[in-house]
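Missing here is one protein chain; the remaining ones are kept as they sit in the complex.
Each chain carries a letter (A, B and C) given by its place in the written order, and its residues are counted from 1.
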């Protein structure tokens, strides 16, 4: 097992909607190399997308499409029984919409990541994993894919799509090494979050909150949640811990290329 | 006043939604050179968009983005008091989403046309006309614009966007040369519709249903509505009348270039 | 096993939405004693609700609330992972909204029936069955409940709610005696549909399309689907078959009271 000297941090952003503010985007965007921008299905709207893309481009932050289920009421955190072709088409639609803002801002989209319940669904169902990979493949923007599951990895490799899962440090894991989704993100101790980040980067290990068992989680990117009440403190603590531990924080492609 | 020897016909399509079927797309698409595809705001959904784009690409039919107000309940036929930057962002979003399907199908998008109440709003308010032109301009896909109004024409010219209004033959005109929107499209006599089409093409004239006055309407493209109960008969009659009258039916750019 | 001399027929109606027409409501409503009206979550809108209620009240037809998942795109036919309290609250909301139209029309609501995927979810998950029963109970309108599953029957009995499952004759059954939902309703032979109705009423039997096995299905009410292409022919055939077979078509409460 390799100890990483470089890792990526990605944060979900742009989840405000009309008059509703959400998350700590303005503060967090200065702390991370990579953001995933909501595309109007589970959260976000065209005005928010433009604003978020603009903030990212000004700072040279990488932008991914955070595609979600069409369920604002449930914030994309409730499973919906989509057919694979629906997932494929919802993905193409959302990626295309966000990409128009990114291109207008003179930048280029780097990756796609499914949001919330969709992330879990893709990790579990091979037909949905294939549909997501198909969508990313047919868009022909050479996008990477942050999505978990064996099927995703296999189909992505077949299609020449660079794919990886992500690690969690501000959520608990269950014994299946899946994150335990919180309907509303709770505050966690930033130092504990930072320790988890360092353990992931250096040892490729996480601890199951269910049984206390050690889990093998080897990932080039860590997801931080912008809606945690103390998201900024957590991000600062994680950055500090990684830097002190000799792990540099890098872009997604660089982290995926490094062991 | 020039008598046209070539004119374009554009039809709004892809307005089905989930389980709801709408219009006579399958039959009409074989009869026209150009379609405007709904983008999920006033009608349409990602599956319908893919299907409609696929039908168009198979036949070599030109595809435009039919951008609408975010109002499925009102089918985009009720005015909403958008701010200009909202219209700009809603347009970028919708065009980007549709463009992803068009590119995936190996084709390219040719134009943008606002739908229903948005078409009227843009024709009347300079700030919205400018916002629409700004959106089309920043997308950098060299799209033409089908939209009416003096302000639209002026701003489009400034920005180097090819823009034109469209003519109506299956709707009535009022004395301001604006179409009278029908909440539900009614059947019209196909032969009368065809006579109107020929009058538009040959004489650049329409008749106001309000006063009977002759209106000057000089346009390179005629809009036919796919939700008229006899939309297919109307399209056949229009085609026949134009061909007999020596007016050929051509693509949008060709019609705009011809006098 | 009792041979019925009276049975109810219920039909889902009011599933049009804005500019989208759906089903054969105008013709079917003269053929059945009981309708379930969509409440704006999976289909329907306030104008359609008023219109449908008005048609029903004019004819003395019983009106139930057809509560659905908040998913117009999926027409309520895709499972969504609701929490029980969400289902309870969505039910209270939808029933209240419809009830206001029914009271305004001088009538009273008679029952509640979950739609599509929600019907299946309630039949399978005890927590959701309990949430639905809780909602119907707290509304205090003495509504009956058309919903399947052992848990539903038990909780409803505890709370003093009259509850029953329904039988299907224009859909296939699988070996678990559950209907096989069709994304788009297909046409069936009306005479075969009628034979199935008579078999249900006289013998409490249905045939599994999976294995051909005989299923025991003892229900006081049969559901007919208004979106079948030949829904009116099917309803006429079913009526004729039942009447010839000596089974009278009666209101829901009467059918539930009769053995």
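The definition used in the following text is that contacts are C-beta pairs under 8 Å (C-beta built on N, C-alpha and C of every residue); 3 or more make two chains touch, one makes a residue touch a chain.
Model, not experiment: these values are computed from the prediction.
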| item | value |
| --- | --- |
| Chain not shown: contacting residue from B:21, B:73, B:177 or B:209 | B:73 |
| Absent-chain contact - pick from C:27, C:57, C:139 or C:253 | C:139 |
| Residues of chain A in contact with the chain not shown | 17-20, 22, 43, 45, 72-75, 77, 183-184, 227 |
| Interface residues of chain B (partner: the chain not displayed) | 70-71, 73-74, 78-82, 117 |
| On chain C, residues whose C-beta touches the chain left out of the figure | 40, 45-47, 49-50, 85-86, 89-90, 92-101, 103-104, 138-140 |
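Criterion: only the chains that are shown with their structure count from here on.
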| item | value |
| --- | --- |
| Angle of the C-alpha superposing rotation, chain A to chain C, to the nearest 5 degrees | 180 |
| Geometric centre distance via CA averages, chain C-chain B, whole Å | 41 |
| Residues of chain A touching at least two other chains | none |
